[in-house]
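Complex shown without one protein chain; remaining protein chains in place.
Presenting subunit A:
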Amino acid sequence: MIKAILIFNNHGKPRLSKFYEHYTEDTEQQIIRETFHLVSKRDENVCNFLEGGILIGGSDNKLIYRHYATLYFVFCVDSSESELGILDLIQVFVETLDKCFENVCELDLIFHVDKVHYILGEMVMGGMVLETNMNEIITQVDAQNKLEKSETFIFQSPRQDR
(Lines give C-alpha, C1' and ligand atoms only; values in the text may rest on other atoms or scores of the structure.)
Protein backbone atom coordinates (compact mmCIF):
# COMPACT_ATOMS: atom_id res chain seq x y z
CA MET A 1 0.00 0.00 0.00
CA ILE A 2 1.07 3.55 -0.67
CA LYS A 3 1.24 5.45 2.57
CA ALA A 4 1.91 8.89 1.25
CA ILE A 5 2.74 10.77 -1.89
CA LEU A 6 4.83 13.86 -1.53
CA ILE A 7 6.01 16.33 -4.07
CA PHE A 8 8.40 19.05 -3.05
CA ASN A 9 10.93 21.17 -4.82
CA ASN A 10 14.68 21.32 -4.45
CA HIS A 11 14.35 23.64 -1.50
CA GLY A 12 11.96 21.43 0.38
CA LYS A 13 8.86 23.52 -0.35
CA PRO A 14 5.96 21.07 -0.48
CA ARG A 15 3.97 21.26 -3.69
CA LEU A 16 1.63 18.41 -3.07
CA SER A 17 1.16 16.06 -0.17
CA LYS A 18 -1.31 13.28 0.03
CA PHE A 19 -1.43 10.97 3.00
CA TYR A 20 -3.39 7.77 2.83
CA GLU A 21 -3.07 7.16 6.52
CA HIS A 22 -4.20 9.54 9.13
CA TYR A 23 -1.57 11.72 10.75
CA THR A 24 -1.95 14.96 12.62
CA GLU A 25 -1.08 18.06 10.72
CA ASP A 26 2.10 18.56 12.74
CA THR A 27 3.28 15.05 12.04
CA GLU A 28 2.55 15.50 8.38
CA GLN A 29 4.72 18.59 8.32
CA GLN A 30 7.47 16.76 10.12
CA ILE A 31 7.26 13.83 7.76
CA ILE A 32 7.66 16.15 4.82
CA ARG A 33 10.65 17.81 6.41
CA GLU A 34 12.23 14.52 7.34
CA THR A 35 11.66 13.02 3.94
CA PHE A 36 13.12 16.04 2.24
CA HIS A 37 16.11 15.80 4.49
CA LEU A 38 16.62 12.14 3.64
CA VAL A 39 16.10 12.48 -0.06
CA SER A 40 17.81 15.76 -0.82
CA LYS A 41 21.21 14.78 0.45
CA ARG A 42 21.50 11.83 -1.87
CA ASP A 43 23.65 11.94 -4.96
CA GLU A 44 22.25 11.91 -8.45
CA ASN A 45 23.25 8.45 -9.54
CA VAL A 46 22.52 6.43 -6.45
CA CYS A 47 19.53 4.16 -6.29
CA ASN A 48 16.00 5.46 -5.99
CA PHE A 49 15.07 3.52 -2.90
CA LEU A 50 15.78 4.18 0.68
CA GLU A 51 14.38 3.16 3.97
CA GLY A 52 11.75 5.45 5.35
CA GLY A 53 12.29 7.91 8.13
CA ILE A 54 11.29 7.22 11.68
CA LEU A 55 8.01 9.04 11.50
CA ILE A 56 6.55 7.20 8.62
CA GLY A 57 6.92 3.59 9.55
CA GLY A 58 10.68 3.27 9.88
CA SER A 59 12.37 0.42 8.10
CA ASP A 60 9.12 -1.32 7.21
CA ASN A 61 8.50 1.37 4.69
CA LYS A 62 10.50 2.44 1.73
CA LEU A 63 10.79 5.79 0.16
CA ILE A 64 10.85 5.52 -3.59
CA TYR A 65 11.59 8.76 -5.27
CA ARG A 66 12.40 10.36 -8.54
CA HIS A 67 13.94 13.69 -9.14
CA TYR A 68 12.69 15.69 -12.12
CA ALA A 69 14.34 19.04 -12.73
CA THR A 70 13.20 21.08 -9.76
CA LEU A 71 10.84 18.59 -8.20
CA TYR A 72 11.14 15.50 -6.08
CA PHE A 73 8.35 12.95 -6.36
CA VAL A 74 8.41 10.72 -3.32
CA PHE A 75 6.18 7.74 -2.75
CA CYS A 76 6.25 6.17 0.65
CA VAL A 77 5.17 2.56 0.35
CA ASP A 78 5.14 -0.54 2.48
CA SER A 79 6.75 -3.83 1.58
CA SER A 80 3.77 -5.11 -0.40
CA GLU A 81 4.63 -2.93 -3.38
CA SER A 82 7.14 -3.63 -6.08
CA GLU A 83 9.88 -1.01 -6.00
CA LEU A 84 10.38 -0.83 -9.72
CA GLY A 85 6.64 -0.87 -10.21
CA ILE A 86 6.28 2.21 -8.06
CA LEU A 87 9.11 3.81 -9.96
CA ASP A 88 7.15 3.22 -13.12
CA LEU A 89 4.06 4.57 -11.46
CA ILE A 90 5.85 7.80 -10.69
CA GLN A 91 6.85 7.98 -14.32
CA VAL A 92 3.27 7.40 -15.41
CA PHE A 93 2.09 10.09 -13.03
CA VAL A 94 4.58 12.57 -14.32
CA GLU A 95 3.89 11.74 -17.92
CA THR A 96 0.19 12.14 -17.27
CA LEU A 97 0.75 15.51 -15.69
CA ASP A 98 2.87 16.39 -18.63
CA LYS A 99 0.12 15.53 -21.06
CA CYS A 100 -2.59 17.28 -19.09
CA PHE A 101 -0.67 20.47 -18.59
CA GLU A 102 1.35 20.33 -21.76
CA ASN A 103 4.90 20.51 -20.55
CA VAL A 104 4.29 20.44 -16.87
CA CYS A 105 6.38 22.63 -14.63
CA GLU A 106 6.44 23.52 -10.99
CA LEU A 107 4.13 26.47 -11.53
CA ASP A 108 1.40 24.21 -12.88
CA LEU A 109 1.43 22.30 -9.64
CA ILE A 110 1.18 25.52 -7.67
CA PHE A 111 -1.67 27.05 -9.62
CA HIS A 112 -3.62 23.94 -10.45
CA VAL A 113 -3.24 21.98 -7.31
CA ASP A 114 -6.87 20.85 -7.56
CA LYS A 115 -6.25 19.33 -10.94
CA VAL A 116 -3.20 17.53 -9.73
CA HIS A 117 -5.33 16.06 -7.00
CA TYR A 118 -7.92 14.92 -9.52
CA ILE A 119 -5.31 13.28 -11.66
CA LEU A 120 -3.81 11.58 -8.69
CA GLY A 121 -7.28 10.52 -7.68
CA GLU A 122 -7.66 8.75 -10.98
CA MET A 123 -4.45 6.83 -10.38
CA VAL A 124 -4.35 6.13 -6.69
CA MET A 125 -7.28 5.71 -4.40
CA GLY A 126 -7.05 5.10 -0.71
CA GLY A 127 -3.44 4.07 -1.04
CA MET A 128 -4.08 1.54 -3.79
CA VAL A 129 -3.47 1.87 -7.45
CA LEU A 130 -6.64 2.36 -9.38
CA GLU A 131 -5.40 2.68 -12.87
CA THR A 132 -2.03 2.55 -14.56
CA ASN A 133 -3.11 3.11 -18.10
CA MET A 134 -2.12 6.60 -19.02
CA ASN A 135 -4.70 6.96 -21.78
CA GLU A 136 -7.45 5.83 -19.48
CA ILE A 137 -6.42 8.35 -16.88
CA ILE A 138 -6.26 11.11 -19.42
CA THR A 139 -9.65 10.17 -20.79
CA GLN A 140 -11.12 10.42 -17.34
CA VAL A 141 -9.45 13.73 -16.67
CA ASP A 142 -10.56 15.07 -20.01
CA ALA A 143 -14.09 14.00 -19.31
CA GLN A 144 -13.95 15.89 -16.10
CA ASN A 145 -12.57 18.92 -17.80
CA LYS A 146 -15.30 18.75 -20.39
CA LEU A 147 -17.96 18.56 -17.75
CA GLU A 148 -16.33 21.37 -15.94
CA LYS A 149 -16.14 23.52 -19.03
CA SER A 150 -19.69 22.91 -20.09
CA GLU A 151 -20.86 23.86 -16.63
CA THR A 152 -18.67 26.91 -16.55
CA PHE A 153 -20.05 28.04 -19.88
CA ILE A 154 -23.57 27.59 -18.70
CA PHE A 155 -22.68 29.43 -15.64
CA GLN A 156 -20.82 32.30 -17.21
CA SER A 157 -22.28 32.92 -20.63
CA PRO A 158 -25.41 31.04 -21.46
CA ARG A 159 -25.38 32.68 -24.87
CA GLN A 160 -22.48 30.66 -26.06
CA ASP A 161 -24.51 27.58 -25.41
CA ARG A 162 -26.49 28.05 -28.51
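Here, a contact is a pair of C-beta atoms (placed from the backbone, for glycine too) under 8 Å apart; a residue touches a chain by one contact, two chains touch by 3 or more; residues count from 1.
The definition used in the following text is that contacts and distances are computed from a predicted model.
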Original post:
The chain dropped from view, which UniProt name applies: "Myotubularin-related protein 9", "Adenylate kinase 8", "AP complex subunit beta" or "AP-2 complex subunit alpha"?
Top reply: "AP-2 complex subunit alpha"
Original post:
In terms of residues, what is the contact footprint of the unshown chain on subunit A?
Top reply: 20, 22, 42-43, 45-51, 58-60, 62, 79-80, 82-85, 87-89, 91-92, 114, 117-118, 121, 125-136, 140, 143-144, 147-148, 151-152, 155
